[in-house]
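Note that one protein chain of the assembly has been removed; the remaining protein chains are unaltered in position.
Per-chain numbering from 1; labels A, B, C and D assigned in written order.
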Amino acid sequence: MTDLLNAIVALSNFVLVPGAAYGAQLALGALGVTLIYGILRFSNFAHGDTMAFGTMATILVTWGLQSIGISFGFLPTALIALPIGIAITGLLLLGTDRVIYRFYRKQKAAPVVLVIVSIGVMFVMNGLVRFIIGVGDINFADGARFVINAREFKEMTGLDEGLAIRSTTLITLVTAAIAVALLFWFLNRTRTGKSMRAFSDNEDLALLSGINPERVVAVTWLIVAALATTAGVLYGLDKSFKAFTYFQLLLPIFAAAIVGGLGNPLGAIAGGFVIAFSEVLVTYAWKKVLEYLLPENLEPSSLVQLLSTDYKFAVSFAILIIVLLFKPTGLFKGQSV
Amino acid sequence: ESHMGPVKIGIILGFTGPLESITPDMAGGAELAINEVNESGAFMDGATIEAVRADSTCIDSAAATAAAERLITNDGVAGIMGADCSGVTGAILQNVARANGVVMISPSATSPALSEAEDDGLFFRTAPSDARQGEIMSKVIMDRGIDEVALTYTNNDYGKGLADSFQKAFEADGGSVTISAAHEDGKADYSAEVGALASAGGAALVVAGYTDQGGKGIIQASVDSGAFDTFVLPDGMIGQQIVDDLGSALDGSFGQLPGSDSEGSAIFQEMATEAGIDPTGVYTGESYDAAALLILAMAKAGSTSAADYAGEIMDIANAPGEQILPGDLAKALELIEAGEEIDYVGATAVELVEPGESAGTFKEIEIKDGAIETVGFR
Amino acid sequence: MSEPHLIGEAMTGGYGRGADILHGCTLSVDKGRIAVIVGPNGAGKSTAMKAVFGMLNLRSGSVRIGGEDITALSPQDRVAKGMAFVPQTSNIFPSMTVEENLEMGAFLRRDDIRPTMEQIYDLFPILRDKRRQAAGELSGGQRQQVAVGRALMTQPSVLMLDEPTAGVSPIVMDELFDRIIEVARAGITILMVEQNARQALEIADTGYVLVQGANAYTGTGAELLADPEVRRTFLGG
Amino acid sequence: MITVENLHRHFGGFHAVDGASLRIETGSITGLIGPNGAGKTTLFNVIAGRLPPTSGRVTMDGEDITGLPPHELFSKGLLRTFQIAHEFSSMTVRENLMMVPEGQHGETLWNAWFGRGKIAAQERELAKKADEVLDFLTISHLADERAGNLSGGQKKLLELGRTMMVDAKIVFLDEVGAGVNRTLLNTIGDAIVRLNKERGYTFCVIEHDMDFIGRLCDPVIVMAEGKVLAQAPPTAS
């Protein structure tokens, strides 16, 4: 019995909980990507750096708050700073749109041109963030890191295996759930949301229906700012802030958005978990779990690992491709231009 | 050769890219040596030295080659301090340095393969080859009574080379490595690696990575999930930042890095701190030494042409002669002027062995109460 | 005679920097009346409609509504002035449901839109069945009904239709024409392009024949129908 | 001869084609009529290989062609037009036509690289042919225009024109008439008859214009709600 419990706890601690945490982080990022794709119809390469910018803004505000002695109890102070970070990022995105994207929209440029433009924006934001806050690793988490940590868990339950749950994991999961529900409701039930979808569907006809394109675009960027900043801050609280890593997040985020079905918020969430779990599961070494489950004489001598972790990314991409082969526009029937 | 303009020294490091967070301090270290010499005014009849920075990007050989090309053909540098990563270092050496006959002293390219590279006697490094560190690390672990470890390494020539040489040494010493898992730097999440490492188990986790890259991510995730308590940290992993970030979790972890008990490192620490450079950063001292060696060799040869001074580098770095510590560069130049032998010791107790790389004295450290403490030398 | 409710006068212009498509074309409709434009393919009928709606830069000429010059207004502003338009092609939101398409038609309205929507469902019963379906999955004729429905949802004062009956089956077409008459009786000004010219001219108060971007014949619907030359060359005998 | 046996095509729970069986005799001009949403276009799409059937069988001259890809059907001489025009919008009108014939010498890379002479000769022929077709469709002045810039009706003409570039056995026309000027439509009708008589083309024509159907087609098939209601000579409908 204890063996079974130990096995379950070990599996949870090293597969389920981390997978869920990473999945939720990817999902939040993918929501932003998928929204831009859904409404403005291009893959935004600057999203990773937008997340970095939002996080940076939030960190600066957090430092400000901390320096005047404000904190948020066992929750991280950064959560108080988050709304201000979102506002700053929102302004940046609106400015970027005004100065850059609007021109191409007016020109009715092909989506791929916007993709390349967004690479340009990515470079610029990239520099901006590094100028302001530098290239180093920044740890800005305060408050309680764990809801329960491994040692406490062991003491509490008397099991050999510990289970750690970080507070950021819980916050991220809850946030992701709320965000997707809100976004879904907003896009499908509210007037503004519907007008945004109409705009993405047929821009000219939207115009003829009296929809104000500039407003649609502005609202989109503001939501994106909120999503990107939240995603970035939650990720940064969990791991740490480093501009380069945020850029690297871009690919798994894209993968999540696409495998879920571009333009579909539910898909972004599902995609995030697919990517995260395929990374964690396929390279997991089952040795420990099996040792608990099997009788002594059957215990494995090897690691019982399907593939070495060297192939972590290869495998997650392979799974992604297989999913696409069976569901060509993603799990949730996404859009395609 | 006219001594009209300043003598230029190229500093090629990955200012952008995956190592961008450690390179500013490395460049700072090198420039520290250059400034010191400039202030002394004792270099080649008062010639000044100018540092020209260039970006190696750490990973893009083509961009690095172009940058080096520019340093040599446009800026006319007399020698190169760099590059940082083994990959681009090899590319620059083969395509630019050899072709133009310019000396390169890398502070940090540690791949064993570079020992064999054809270099026409132009390539040196102030860091030891990873082949050596692996053996030392094995001893360090064994001496603590640990004979079973899990091993993870950053998936590049440095990490892989170090991991291989360590595993070989450790197994030869009677230890066992439960798993050897690569990790990629700069990725968003390391749960999968930690899951596999934890499942394989071991009394300690050896992390052959970079302190602010994947290595840190792995340790963070291991600490969070309670997978390991003790970590073995080789050179790339040691820095005050990671200790501060992870707090008490690292207490009891240990490791080694190139260094000696020379007063050199202590002096360098002070000098660097004063100049606003983090002295605990990886390869900062090596960078200082690399630049110093270049300058001293030029001074000794009385020429900025590689053909003249490349041969002096080994001589300067090794005994016999008066020992030169950081901050002593002025004295060294005077001694050279006076025609006396010197033995450059520098910040990292440089001792160059054939084919032009650091012999490798290692400093064993342990982390106690949030501070990196030196517990011995090997 | 007082000025017509909607008038596009001596419009000249073309697409982008290309050659002029319209050459001094004039279209006008009185309030509550129906004007029908006919003509060969490529005559510039759709272009003229777009010009009236401000989707084209005119090089000369003007557009006025109720005596007010709106030549400089953007299409959006014209929507706000109570104009509604069904373009000839891509006239639906393909990935939105039928009902959402209709709602988008009423985007600027603040009153209760349920009754209007019911009227449209009564007019096009098939749309009621399909109201939860994405409009892009409909048949050609059904899409056309959605497009017209969307415009009717606006409750405009001027309704412009570019070939509303293309691909619509005969029964629905008859109902559509009936409905258009009804709408006009309610005081709404209607400007439409039609290839089903005979049926359209029968209900038209004014008919325009456009050829190569210029007015070729103008008259009441009946007059044009009676003109043998017009019949032979433009109405298919 | 095309036979369709108990064909079904479902979209989710919706039966767009619901057990249709019919035959199109060689040498006939068969009309296919029915209200909007009857399943006519879906039936075409299944026959022409654009959509796989849910169940059922299609044969052509006794050979089972169910589910063959469109390009193979094209090789067998089965051509179709689209209700909603599918022009190659960034290509010129002439290119739109010239690309149609199969097995052009320059369509293999090797010949494209090293077989200039023969290509040139063939291209001249194709261009000539295309210009004849354009002439017939009254749009020869648009030969070098981007097809995306055509008017709605002109695009439909181009759809038709493509089928005239090769010697087909059977041509499926999906509402070629919608949006086409009636006078021109009459000419097109004449051409269809001529192709049928002189070159032995078989036609299957979807159309809502009853005059057109009545003048051209025999027999006429009536569809509603996915089923074939009647297959009768036009006089009976």
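As a convention for this text, a contact is a pair of C-beta atoms (placed from the backbone, for glycine too) under 8 Å apart; a residue touches a chain by one contact, two chains touch by 3 or more.
Methods note: contacts and distances are computed from a predicted model.
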item: Undepicted complex member, UniProt protein name, chosen from "Branched-chain amino acid transport system permease protein LivM", "Heme exporter protein D", "Hydrogenase maturation factor" or "Dihydroorotate dehydrogenase"; value: "Branched-chain amino acid transport system permease protein LivM"
item: For the chain not depicted, the shown chains it touches; value: A, B, D
item: Touch criterion as defined above, residue of A:Leu4, A:Ala177, A:Leu294 or A:Ala314 at the omitted chain; value: A:Ala314
item: Among B:Gly82, B:Gly161, B:Gly226 or B:Gly356, residue touching the chain not depicted; value: B:Gly161
item: Which residue of B:Arg53, B:Arg125 or B:Lys216 touches the chain not shown here; value: B:Arg53
item: Full-complex contact with the absent chain, from A:Phe254, A:Trp286 or A:Phe332; value: A:Phe254
item: Touching the absent chain when the full complex is considered, from A:Asn126, A:Ser167, A:Ser195 or A:Asn264; value: A:Asn126
item: Residues from subunit A at the interface with the omitted partner, ascending; value: 37, 43, 45, 100, 103-104, 107, 109, 112-113, 115-117, 119-128, 130-131, 134-135, 251, 254-255, 258-259, 262, 308, 310-311, 313-314, 317-318, 320-321, 324-325, 328-330, 334, 336-337
item: Interface with the undisplayed chain - residues on subunit D; value: 48, 50, 69-71, 74-75, 79-80, 82, 86-91, 95-96, 98-100, 102, 104-109, 111-113, 119, 122-123, 162
item: Touching residues (missing chain, whole complex) on subunit B; value: 15-16, 20, 24, 53-55, 59-63, 65-67, 69-70, 72-74, 86-88, 90-91, 94-95, 98-101, 111-113, 116-118, 120, 131, 155-157, 159-161, 164-165, 182
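Going forward, only the chains that are shown with their structure count from here on.
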item: Whole-Å gap separating subunit A and subunit B, where each centre is the average of the chain's CA atoms; value: 36
item: Inter-centroid spacing, subunit C versus subunit A (mean Cα positions, whole Å); value: 47
item: Subunit B and subunit C: spacing of chain centres that average the CA atoms, whole Å; value: 76
item: Residues of subunit C whose C-beta touches two or more other chains; value: none
item: Interface hub residues of subunit B, defined as touching at least two other chains; value: none
item: Footprint of subunit C on subunit D - complex, ascending; value: 11, 34-38, 40-42, 83-84, 138-139, 142, 149-154, 157, 175, 178-186, 208-210
item: Complex contacts: residues of subunit C adjacent to subunit D; value: 15, 18, 39-42, 45-47, 88-89, 126, 137-142, 144-145, 162-163, 166-173, 195-198, 232-237
item: Subunit C-touching residues of subunit A, taken from the complex the two chains share; value: 191, 194-195, 197-198, 201-202, 204-212, 335
